[in-house]
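A protein chain is absent from this complex, but the other protein chains hold their places.
Chain nomenclature is as follows: A and B, assigned in order of appearance, with residue numbering initiated at 1 for each chain independently.
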Amino acid sequence: MRSPYKLFFVAYLMVMLLVSGCSNQSSTRENEKGTKGETGKDKTTLVLAQSADITTMDPQNSLSTTGDRVFRNMFNRLFYRDANMEVQPELVEAYENVDDVTWKFKLKQGVTFHNGDPLTAEDVKFSLERVMNDQTLKEYPYFTQLAKIKVIDDLTLEIITDGPMPTLLRLLAKSGADVIPKKYFEEVGLKEFQKKPIGSGPYQFVEWKRDDRVVLEAYPDYFDGAPKWKEVIVRAIPESSTRVGELLTGGVDIATDIPPNEWDRVNGDEGVSLVTGDTTRIMLLVVRTTEGSVTADPKVREAIDLAINEKAIVDSVLKGTGVPVRSRVPEGVIGSNPDLYDAYVYDVEKAKKLLAEAGFKDGLEITLTAPKGRYPLDGEVAQLIASMLGEAGIKVNLKLLESSAFLDIYNSNSNEELLMIGLADGLLDASYSLVHYTKERATGQTDYYNEKVEKLYHDAGRNLNEEERIKQYQEIQAIIAEERPHITLFQQGSNYGVSDRVEFKPRLDEVINFSDISVK
Amino acid sequence: MEVNIKTNSLADANNCIAKSKQSSLWRWPKLLLQSKTGTVGFLIVFVVVFVAVFADSLAPHNPAANNLGDMLKPPAWLDGGTSAYLLGTDNLGRDILSRIILGTRVSLLVGIFSVVVAGIIGILIGILAGYYGGLIDNILMRIVDSFLAIPSILFILVVLAVFEPSIMVLIIVIGFTNWVTYARVVRGEVLSIKEREFVKASKSIGTRNGIIMLKHIFPNIISSFIVISTLSVATTIILEASLSFLGLGIQPPEISWGGMLTDGRNYLATNWWLVTFPGIAITVTVLGIIFLGDWLRDVLDPRTQGRK
Partner (left out) sequence: MKKYLIRRLLQLIPVLFIITFVVFVLVYLAGDPVSLMLPEDASEEDREALREALGLNEPFLYQYFHFLGDLISGDFGTSFRYSQEALPLVLERLPATFELAAASMLVAIVLAIPLGIFSARKRNSFVDLFITGGSVLGKAMPNFWLGIMLILMLAVNYQIFPVSGRGTFVHLVLPAITLGTGVAAEMTRLIRSSMLEILHQDYIRTAKSKGVSDTLVIFKHAFRNSLIPVVTITSLQISHLVSGALITETVFSWPGLGQLLVQAVNGRDMAVVQAAVFVIAILVIVINLITDLVYRLLDPRINYS
């Protein structure tokens, strides 16, 4: 080889190495920053970066955490959840449970929409009836238990449910229960409403550039006092390293969904820090108990559970965010079972023994379907599970799918022996999570049926005695942890990168109230 | 009778070229050694193919075996690296060198075979359309236009959403979407070539269309084909990475360089070796393929022959 060629080649590889090495070295170097964003008392604009854009300006047709973070600040509901997830009155002055199915609410006075119209019982009736009746709305399935809304006077209304409903107030604090202005909405229609949405919340709409940003500004006449921020910008930045880049350069104040691999970058940098919290999302394996499949045998299901070291998964790949659980109802959600929280079973030898007893001395083969890119590091977790099961003699045929293809499998019930999914609890109530173990819901998917679970669930659903109801839910979870139609893995954590310019505390429901964030 | 004589002399001329081309098998290595870039390209491609074929025996570790105790170990020559993992380990504690070695297989398979599929369809349609013109050209070009108008990645995205992305599916889908590139370029060339004197002469003496296409048109488009297809192998390896980025590439546990790049991109700022080594593997391979392709082009193209 003539020397220039050799030289060129070496130079080539050097450049490649250097470029990558450099970026590594210099990113840990201290950066001058904070110059871009305002600081201290002058700071009146809050910039938030999310991993996805909202898809609609219709709060009753969104059903996403990203959307809820915007709508929560633009609209009001009858109730809200405080930082401890306790349900508190928001638009409601006083309420009363008239009988098993009738609830009476008195609204606060002086609440106005962003266009100046007063918020009345008619608006509440209109909003709730819309979400109760319009099947195309994404929030519709959650509101089917509401039977009738009666307006008594301008500020008084009654809600009649289709039976005793212990979860009504929680539902009224949930996304989708947002109050929209009847007069304005009927006047302009959905299409125009989307272009200029009007609510009664602390922040009002300025503009929405799709896949770029939503801009909100303070609504000075907000009934609960003038909001903290003059302007709030919610940006959509899907690529995590770009999101972190904006955070490090002071372009945004808070960035959501920081995957574990970016933590060192966030923590190693002056001026920003990582804030972690919990979510209601539980990663779990949906197990097919259908007659004829190998996982119909409870011993095989137990062996699978025993072969997976949930603690190791959380500690290694997830760097400690997340809590191993044995139930789908995590701490903080009403009806959770403390015995099954922060708990896991792991015993490879026993797993092998159980497999032998079940007649699979020479091992067996199962299929695990899992998403890739839907939850943080989901593909990595699935690969770990596959190799852990391999150590117990279970050969796993791992199928990793992109989010949509994965949901197709899940929703069409074409899941094979195992399917990994993360399920959240939007109502923060066990009734929401445990419905999966009823015959109606399990048929076709896990094909699980237990007469006792069935009875407990339906009794609890109509039980207005909270204490008893919680006991019933806890009992269901104890049974499920033994019978394993779901093998629960861990409670997912939430990770935010936060600039030192602001003070922020994450919530269990992952909602962000802009006015709860303060300047340092 | 004059016509016949002309045909014969033309055929003789062609035979002559063919003979001189295949006079001896030794001609090829000789020609290869004459070109430095060609030699380098050949050596790289040879090594890559060798690695792909014997990947199982060459890999020092099981590429799928994760070791949570050895996560994100840097390459052996850096602080904290061990000689057990020459190029370090990834976020699941898997040996990067072994994964690159195994990944060679998938990347090459997808790269080469999708180009073969695309090339066969594209050349055939391009020649037919360009040579015959008229209605055939019209129909074929309308199909080409339709395909061209659909961004290939969208086509691939939707197909991969329907069928689970396996190596075979990827080859076929990429092949079936990329043929239009060849068809259009080939047609463009054919349009120009068929106006040249030697083609016109052949036609005027009544040589059959099939023969003209095979003997006069085909050799003249080979150089374009090779130039595009070498780059295409590269593009396909990159396309596979892009599909991984969009979540629709070859999925683990199958190993591909594109998948390694995609998964490693999140570690670019903190653990550079996850991305850099598969990146170098891609670059060097692509460089080799292109050098080899350039050399082949010089040797095969009748227009560039005897130029040196």
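The criterion applied here is as follows: a contact is a pair of C-beta atoms (placed from the backbone, for glycine too) under 8 Å apart; a residue touches a chain by one contact, two chains touch by 3 or more.
Just so it is clear, the model here is predicted, and its values are computed rather than measured.
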Checklist outcome for this item: Answer key for A:T45, A:Q194, A:T367 or A:N463 versus the chain not shown reads A:Q194
Checklist entry - Given the contact definition stated above, which residue among A:P89, A:P166, A:G199 or A:G245 touches the chain not shown here? => result A:G245
Next on the checklist: If I consider the whole complex, including the chain that's not displayed, which of B:I120, B:I143 or B:M168 touches that chain?
Outcome noted: B:I143
Next on the checklist: Touching the absent chain: which residues on chain B qualify?
Outcome noted: 37, 138, 142-143, 145-146, 148-155, 157-159, 161-162, 181, 184-185, 188, 191-192, 195, 223-224, 227, 231, 234-235, 237-238, 241-242, 245-247, 258, 261-262, 265, 268-269, 275, 279, 282-283, 286-287, 290, 294, 297, 303-304, 307
Checklist outcome for this item: Note that chain A touches the absent chain at residues 4-5, 8, 12, 19, 22-23, 26-27, 29, 31, 33, 55-56, 58, 61, 63, 135-136, 138, 140-141, 190-191, 194, 209-213, 235-239, 241-242, 245-246, 248-249, 251, 402-404, 407-408, 410-412, 421, 423, 426, 432, 435-436, 440-441, 444
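Operating definition for what follows: only the chains that are shown with their structure count from here on.
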Next on the checklist: Under the stated contact criterion, what part of chain A meets chain B in this complex?
Outcome noted: 1-2, 5, 12-13, 16-17, 20-21, 23-24, 27, 240-241, 244, 259, 261-262, 264-265, 312, 316-317, 372-373, 379-380, 383-384, 386-387, 398-405
Checklist entry - Hey, which residues of chain B end up touching chain A in the complex? => result 36-37, 40, 64-66, 68, 71, 91-92, 161, 164, 246-248, 251-253, 263, 265-273, 275-276, 279-280, 283
